[in-house]
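We show some of the complex, not the whole, and keep each chain where it was.
Going in written order, the chains are labelled A, B and C, and every chain counts its residues from 1.
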């Protein structure tokens, strides 16, 4: 058995209304920020999976994403494998 | 001094314990030094927040006796019997400082905390009221705070499924750096289910259930609430507590089931002071001790220090005393509701809170040393040199003289008042709350006191919160008394009998003699008003150190009242009812515009005072209106409060869509007559055939009653008559006394759109 | 003997007691069904009540959908059993695919608790046949943060073709609300859809709360017609007295445009 950390990024499908994305775009003015467009707001779920190997672990995540984390009617998802640490980045460390 | 002492000195100061307090701790411990863990426990338990060390002596003076009182101050919430084997539990509490740091989570966890106080007593929470106070609504920071706090109250209350049925929203410059978030909760219970926060008897198990314990809120509320908050002081930055309303909902159901099935001897929620507070208070109440196994406490995080576990303020946790034979059943209930549960200790006879870890004793402190024998300070009190210690809300800098001499059109002033941030409709706020879950809400937020029916009976509960910071700023005694008068009046005008008073005292730094004097006067006003109205204070909460770099807040005595209506069929509301009804004014005003909404709009004259309050008259007017409603003489009833007589009339019109034509006798100044907020006055409407009886009843209660006019039409018309009006007119070289004449639709429009405009929010749909 | 109607309780359900009260008032015998039971205990109909099942974390209704009781509900629905989802219950049904569509966050991104008017698009269903005064708008509260009904145009056209729209947001006069009429259609639902029914006609969901408007004392009893329809249909189903559906459907126009 080995342990693997993944992130599942869930975003609204193209064409689906994304009021949150529009709200972010709407507030850019107040911040005096320009040149930002096509904002989409989704969900990011990070999780650790115990499995025989990476492939088996990914299969589990795949099922979780398809059944629970994303609603196929309105959302698309992408799975990425991440280092255990990536979820502990503090403000500023981002850049 | 020894090394140990020196390190103790260093640590105790870091924990906000003064040298004098350390001395006192030493002698509670028979002369020895507390170890680090013990010191941490003392530091939270002896904080203002947990120990009430400044306010205790004052609170002792409040009247608490009442025939129907089942549980009073000192318990998690007051409980009052309403007959038929039922009782109501209610309490108001502040979460000011956490909300200033993180408005959403601060407000949300504030709701969670007060709800736990209610169901800990064995009552099912049935209503929330939120009393909110902020600085300038045009300021960006204020807008951020309002948005976050409102979302937080809704995010938590909506999810747990308790309707938010009322509250307050007040803007005053003095709250700029220090907003107030006071939340009241009400619960309904079978009287025989009353559960007290005691540790039971020696041998009972101490059981912790609910969320696991993490590092959040370490030194949170306790430290925060005990030191003046400043934005740029990271050491005072709490590790923010995040609320989980879903966990709270499970906690409500599990706790009520445990009580229903009589599986617990005593129950205590974990709030400020965490496990330390819950165990020491329950043990002290029961006159027992508790032996805690630190390692048995379920953790959310690895390698937590013992002191972190003991003072963590992780939310959604409960502590119960359980007979060992009930343990299996208790565990089954908690696990069915998906809540972690563990035996963390046992009740002992020695009166000590003793803590073991890895089989070793790491702390032992007498329970009462942490609670009932905590240090009490008698603070210095002295009245401020300047009579106006704090500014009246938004008072214009240079005094202007009175309307209409200054050529102000009374109609324009009325429109201005109705559209002002403090008087306009709160709809854009309370529509973010679920006010109807529970299917008991007869009257929700928006039109005076809230009304909840009690299923299976003819009875209903009526609830409101009110606080008068504006008058308190100049006269804290009068301001507190007026707050009690208004809150109880708002309940009485529905026909309900007030059952008791809960209060949240929001004041400044008690080590400042002027601030402590304000608190002292506030408590005196609260007590005198309750005595005069024959009402017990059943509970409350004190929040001190409400000071920001900008200065202290205006003293804010927030009053919560719950009343009982025996027959919901008799309920009377503030909106006009039918064309042709007679408009009657009960009571008479006194001069004085200080602290009024009119003063905030138009500026106060230098010589202005607040209006007077006659508590005997107030008691009479409330007895009168309850009897009048009982006898079916009243169609609608509204009290004269913010904005004065003109606004009270306008509200009756706006809320019914019916106009009115009235004639008001102006004794002194039209401004005072129309917009003065002198208390103990009611605007009633009644069917003409009931008017004689109504007027006679008023006389019997020693109250003046004037027929002002009639309901009808689509306009609000107020003619000004009498010396004051004609005099004012003549002064203007006019023979016609002023009249106010505005379409009800215009009044409604100003009232509906005022708040979203003030906050820069999108217009309400 | 009163008909037994199940009320599912998920952790976080908070309208279950209100629904039990409304069903009892309408003459049914409510049966509480805990989310972990895999059997429906022989009830004649099931209500999924409002609330925040599992905190509505992730997406409203998605976690609840996997509860054991939902397997039983799905089987029950597949053999024609009557299932009504109210608010959060509607969201659970949609996540479970028992009714078409998805419920997105309100367009204003704020929770909304207020009274709305809805028009009944069909009176020939087990959930609406006992509603009095055909076409008169019904007044009842909404209280939700994720009630914006969504489907793409193709899906919505198909839904309308199946006569799957059961309730629509309208103004006080009964005129159908547009998608951006914040007053009448507060959450911005597409085509003002407030409630839908599956093609088989035995599973329905709506965002507004009929159980909170089923007694005059609460300001409106317009919701009682929906509750009564369900209880009556359940009774017929239990008695095996055939079609719970009265014929002569009201033309869609009658309810909406007036």
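Rule of thumb we're sticking to: contacts are C-beta pairs under 8 Å (C-beta built on N, C-alpha and C of every residue); 3 or more make two chains touch, one makes a residue touch a chain.
Keep in mind that what you see is a predicted model, and the values were worked out from it rather than measured.
Colleague: Taking into account all copies, not just the one displayed per type, what is the chain stoichiometry of the complex in this file?
Modeller: So the complete complex, counted chain by chain, is A x2, B x1, C x1.
Quick note on the criterion: only the chains that are shown with their structure count from here on.
Colleague: Counting in whole Å, what is the centre-to-centre distance of chain B and chain C, each centre being its mean C-alpha position?
Modeller: 37
Colleague: How far is the middle of chain A from the middle of chain C, if each middle is the mean of its Cα atoms, in Å?
Modeller: 32
Colleague: On a C-alpha centroid basis, what's the spacing between chain A and chain B, in Å?
Modeller: 41
Colleague: Which positions in chain B are in touch with at least two other chains?
Modeller: Within chain B, no residue touches at least two other chains.
Colleague: Can you tell me which residues of chain C touch two or more of the remaining chains?
Modeller: 108
Colleague: Please output the residues of chain B touching chain C within their complex, sorted ascending.
Modeller: Chain B residues touching chain C: 151, 154-155, 158-161, 244-246, 249-250, 337-338, 430-442, 453, 455, 568, 762, 765.
Colleague: Going by the contact rule set out above, which residues of chain C touch chain B in the complex?
Modeller: Counting only chain C, the residues touching chain B are 11-12, 14-15, 17-18, 21-22, 50-52, 54-57, 108, 110-114, 141, 143, 145, 181-183, 186, 209, 211-212, 214-215, 217-219.
Colleague: Mind pulling up the chain C residues that touch chain A in the complex?
Modeller: Residue list for chain C touching chain A: 58-59, 62-63, 66, 95, 101-102, 104-105, 107-109, 148, 150-152.
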